[in-house]
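Right, one structure below, let's go through it.
Excluded from the complex is one protein chain; the other protein chains are retained at their positions.
And now, subunit A:
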Amino acid sequence: MKGEDTLAVLPTGGGKTLCYDLPSRMLQGLTVVVSPLVSLMQDQVTQLQSQGRRRVESLTGQLSFQEKKDILYRLPQLNMLFLSPEMLQSERIKERLKQLTISLFVVDEAHCISQWGHEFRPDYKSLAGVIEELHRPVVLALTATATPQVEADIKELLKLNHPFIYRRSVNRRNIFLEAVKVENREEKWERLEREMEALPKPMIIYTGTRKEAEEAAAKAGRNFSAACYHAGMSPEERRAVQLQFVEGSVSVLAATNAFGMGINKKDIRSVVHLYLPPSLEQYVQETGRAGRDGSDSIAVLLAGPEEERLQMHLIQSALPEKSDLFRYMLPVFQQQIDFPHETLPFPEVVNRTAEHHFEQSGLLKNGRFQRVPEREDIDRLGSIYEARRRIKLRQFEKMLSFYTDTECLRKQILRYFQEEAEAQQNCCSVCGLRPEIASSQLFFSNEETGWENRLIQLFYPERRHEIT
């Protein structure tokens, strides 16, 4: 607010949006928010709009040409604009932004700029240049988790100007941590069934695959109101399940890691992991969804060799090997003059890494190859993926030692983020026994009988006492 650059590390929830919503209302000019999570961004916009903030819009690749044009046209009237990073690669959009006064430039999920972060987005590396082009507004960088190394990267790569650093501890004292090493799948599921009875509700069960999410929901559904959530469901179904979980009519939610971002539910009492997240950062984020109201909660990790293999496989296959690049990338490159996003058989993040790398090395300019790429170019690119894979493997090793070591779980997490540990009661399964934790008060739906009453309740909610 004093016009200083700021880096805020705010673990899980706790008004990240507020950090820029409030200033944006008080400042003259436009607040630009860059975020990599398109769906989350749209939710944020919807939510702000539903609070009466009409001058908020988002600009993403998912919009139609006409929709983008409309928003660009309205730009001078806007107060806040959410953008996905690749939108800032567009000269047209940058030109329009340059003509306006940008009072605040917010970089959400700022850890994405660092290759040491658990999610790395190559597009983020160009942000410093963009900020410069937009007459260097004040920058606010936000992230939920950042090790000191990532923090240093953010400062350097965003070219923050002696930033004010606000850091809240990753330690969530009200969450009891528990790690259980299982021998095999059967043992995991047998244990899960007991935990579903024993652990307090509302509960999230995080699974490694969609199929597991469905299975877990089916099991839980025998005794509780349960649902599952994963990216294979339609957006409509996902939203419906989200609403049910937030209001409390569903008390056990089995989900893949597609669930969680931007979900604001304070009274979650337990989080169970049936898979090993790829990093402690991610684990901390997912368990951190419990107990946001400050009441006692518990996180239980159930995993073993099969879960290790699954995650290892995912990490290995997420990025292409050099041989894949030679086979699939080189021939395409040698035929086309434009960077061929559509024809490559790789995930978008892989393509964008390649594009970014070639832009940096001068081989690619405005999406056009300046000369025909050669084997050596591809080889150098391959080394980047290899380095990235090594970093990911190292991050996963931390996760592995976390759940197999006999050291206090909380201490391990805090050491990873280079924070001081403090002894506490009800710490973790290494330090002591699981405390008794009560479920949150659960939702009781007054199940109306019959559609006629339901219609009255929907359209005349003020008359509800008349329904018998």
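We take it that contacts are C-beta pairs under 8 Å (C-beta built on N, C-alpha and C of every residue); 3 or more make two chains touch, one makes a residue touch a chain; residues count from 1.
Please note the rule applied: contacts and distances are computed from a predicted model.
Student: Pick from "Acetolactate synthase small subunit", "Helicase Helix-turn-helix domain-containing protein", "ATP-binding cassette domain-containing protein" or "Glucose dehydrogenase" the UniProt protein name of the chain that isn't shown here.
Tutor: Of the names offered in "Acetolactate synthase small subunit", "Helicase Helix-turn-helix domain-containing protein", "ATP-binding cassette domain-containing protein" or "Glucose dehydrogenase", the one UniProt assigns to the missing chain is "Helicase Helix-turn-helix domain-containing protein".
Student: Considering the whole complex, which of A:S249, A:S295 or A:T343 touches the chain not shown?
Tutor: In the complete complex, the chain left out is touched by residue A:S249.
Student: Among A:L10, A:I165, A:A240 or A:V349, which residue is in contact with the omitted chain in the full complex?
Tutor: That would be A:A240, which touches the missing chain.
Student: In the whole complex, what residues of subunit A lie against the chain that is missing from view?
Tutor: 46-47, 50-52, 63, 67, 227, 234-244, 246-247, 249, 445-446, 450-452, 454-462, 464
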